[in-house]
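Left out: one protein chain. Kept in place: all the others.
As written, the chain order gives the labels A and B, with residue 1 at the start of each chain.
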Amino acid sequence: MISRGERIANYAVLALFAAIALFPVLLILQTALSNDAIVSDGPASSFNFQNFADAWDQGHFASYMRTSVVVAILVVGLSTVISVLAGYAFGTMSFRGSEVIFYLILLGIMVPAEALVVALYFDLRALGLTNTLVAIVMPQVAQSTAFGTFWMRAYFRTSSREVVEAAHIDGAGHWRTLWQVLVPMGRPAVTTMVVLVFMWTWNEFLIPLIMATSENLRTAPLGLAFFQGQYTSGTALLAAGATLVALPVVVVYLFLQRHFIRGMVEGAVK
Amino acid sequence: MTPVQQMATPAATVRTPSGRRGRPGEPRRVAYLYILPAVAVFGLFILYPLIRTAQFSLYEWDGLGASSWVGLANYQAVFSEPQLRGAFVHALVLIVFYAVVPVTLGLLLAATMSRALLRGLGFFRVVLFLPQVIPMVVVAIAWRQIYEPEGPLNDLLRFVGLDSLARPWLGDYAWALPSVGIVGTWVGTGLCLVLFLAGMARIPRELYEAARLDGAGPLREFVAITLPSVRGELAVALTLTVIAALKTFDLVYVMTSGGPGTETTVPSYQVYNNAFLLGRVGTATALAIVLTAVVFVVTVVINRIGERGQR
C-alpha cells in the first residue's frame, strides 16, 4: 500500500502547485486593496475598498460591464436554443446529409476567430453593421453554436430511447418530446454548455475589439485593457479594475466548478 | 474525484464517420427545420467569412480603397518576410511553454500521485483549474506586475541572492518570449493535472499489481499501463494547449505589444496589426489562412495519435 510519507509528499506537491496557481490572483487582490505607491508610501496592509469605487468611476466600468452582460445574455441565449435544436436533430433523427453537415459544423470549432473577423469586419462594414451588437454577438453565437451542437448531440444520443418512445406513445410530438421531456432531463448537460459559453463570451477580447468602436459597446475586458493604458500613475486602481472584470466569471466558476471542469475536459476544443 | 464520464466522445477525439454505431434514429425530414438556425448561423458567420478570408488573401488591399489581384504573393510574404515568419517561429516556442511543459509536468505529477488515493482533491482541483477561467486580460495585467523590474519575481531572486538573474523580463530580448510562455504554462498546467488525475483514477488497481508481480519498475508501469490508459486525455490536453498557444492574442496585446523589437509577435497579433493598423488586409488574411491550416493539421494529427490504440 501507499506509505504515509508518500501521501504527505503528494499533498505537498499539490499544495505547491495550488500556491503557484493562486499567487497572481492574490497579488492582484492585494494590490487592489493597497494604497497607490505614487500617491502615498503608506503601509500596503491597510485595506482600501475605496479603490474599487474609484476604478469603477474612472474606468467607466459601469458601461463596460453593462455591455458585457448584454452580450453574454444574447450569446448564451441564442446559442443555447440553436444548439439544442440542432443537437436534437443530429442526435435523435436520421436524415440525408446529417453526417456531412454535422462534421462541417464541427470544423467551426477549430476555425480560429482570427480567420473570420478580418473578412467579416469588412463585409459587415459594407453593410453598415459594424459597431452594433449584431457584429459583436453573432460571430460568437456561431462559434458557440458549433461547440453547443456537438455537445447537445452527444447528450441526445445517450438519452434513453425508451423515454422518447414512451413520450411518443403518450402522443407527444417531436417538439413536445424535446422541450417537455428531453431538455428537462438534460439539465446538467445544458448547464455545462451555458456555463462554458458564458465564460468564453465574457472573456472574449478580439471580436469586440474589432467589431465595436463606440464607447458604449466596449466590453469589460476591452475597457480594462484601455484603462491600463490610460491610468498612468500607480497600479492599485488597475488591479481593482482587473478584479471587477474577473469577478463575475470567477463567482460563477466557484458555484458551478463541476460544470466548468467537466465541460473543458469533455468538450475540449475551443 | 468524479470519473470522467462519456470520454468516448470528446470533440477532440471525434472519429471519422464510421457508420452509425449509435442507434439509427428515426428518419425525419423535419430535422432540416431543426438544424436550419444552426446551419444559417454557421454559414453566415463562419463558412462565408472563411471563404471571404481566403479570397481577400489573394488581393492587395488597404481596407479602404480599391484592391488589386496579386495571386499568391501574400503567401509568399508570409513565408519570406522575417517579421511574419518570425511570428510563427514564436508560436512554435510558445507551444513548448503552453503545451509541452504543462503536459509533461501534468503527466509526471499525476502518475506519481495516482498511486495514492487522496482525499480533499476537490479543493485542489478547483484551485488548479482556476487559471483557465480568469479573463486573459486580467491574467496579463497580473503577470505584467510580476515581471516588473521592481516586481515580485525580481524581489524573490534578489532575496535568495540571485541578483544577477533579476532583469526586466518583458524588455529582455532573450527572456521576453519565454516570459510570455511561462504565463501559458501557468494557465495550462492545472488543466493538464486535473485531466490526467481524472484519467488515471479510472485505471484498475489490479493492473498495477499484476505488473508489479511481473517485476515491472515504476518506469515500465508508466509506459505500459499509465500512458496508454490516458491517451484520450492526452489528446484533449494537447489539443487545448497547442491551440491556445497558436491563438495567443490578448496576452501579447496587453503585455508586450510584440516587443521588444519584434521578439514576441505572434500570428494573431500580426493579423490584427496588418489588417487594422498597417492597412495590409491581404497579408493579414493570408496569415489567418495559414494559421487556420496549422490549427487544422495540429488538431487532426494530435487526434490521430490519440485515437490509435484506443480501439
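Assume a residue touches a chain if its C-beta (ideal position, glycine included) is under 8 Å from a C-beta of that chain, and two chains touch if they have at least 3 such contacts.
To be clear about the criterion, contacts and distances are computed from a predicted model.
The subunit not displayed here is recorded in UniProt as "Extracellular solute-binding protein", chosen from "Cytochrome c", "Sulfur carrier protein ThiS", "Extracellular solute-binding protein" or "Linoleoyl-CoA desaturase". In the complete complex, the residue from A:Ile82, A:Leu116 or A:Ala225 that touches the missing chain is A:Ala225.
Of the listed residues B:Gln55, B:Gln76 or B:Thr104, the one in contact with the hidden chain in the full complex is B:Gln55. Among A:Gly5, A:Gly128 or A:Gly171, only A:Gly128 touches the chain that is left out of the view. Summary of contacts with the chain left out: across A:Ala113, A:Ile210 or A:Val249, the touching residue is A:Ile210.
By the touch definition given at the top, chain B reaches the unshown chain through residues 29, 32, 47-48, 51-52, 55-56, 59, 61-67, 69, 147-149, 167-173, 176, 256-257, 259-262, 273, 276-279, 281. Residues of chain A that touch the chain left out of view are 38, 96-97, 100, 121-122, 125-126, 128, 130-131, 209-210, 213-215, 225-226, 229-230, 232-233.
Please note the rule applied: only the chains that are shown with their structure count from here on.
Averaging C-alpha coordinates per chain places the centre of chain A 17 Å away from that of chain B.
Chain B contributes residues 2, 4-7, 9-14, 17, 20, 22-32, 34-35, 37-39, 41-42, 44-50, 52-53, 55-56, 63, 109, 112-113, 115-118, 121, 124-139, 141-143, 145-146, 152, 186, 189-191, 193-195, 198, 233, 236, 239-240, 243, 246-247, 249-250, 253-254, 267-268, 271-272, 275-276, 281, 284-285, 288-289, 291-292, 295-296, 299 to its touches with chain A in the complex. Chain A makes touch with chain B in their complex at residues 2, 6-7, 10-11, 13-15, 17-18, 20-22, 24-25, 27-28, 31, 81-83, 85-86, 88-95, 98-99, 101, 103-123, 138-139, 141-143, 145-147, 149-150, 154, 157-158, 161, 174, 199, 202-203, 205-206, 209-210, 220-222, 224-225, 228, 235, 238-239, 242-243, 245-246, 249-250, 253-254, 257-258, 260-262, 264-269.
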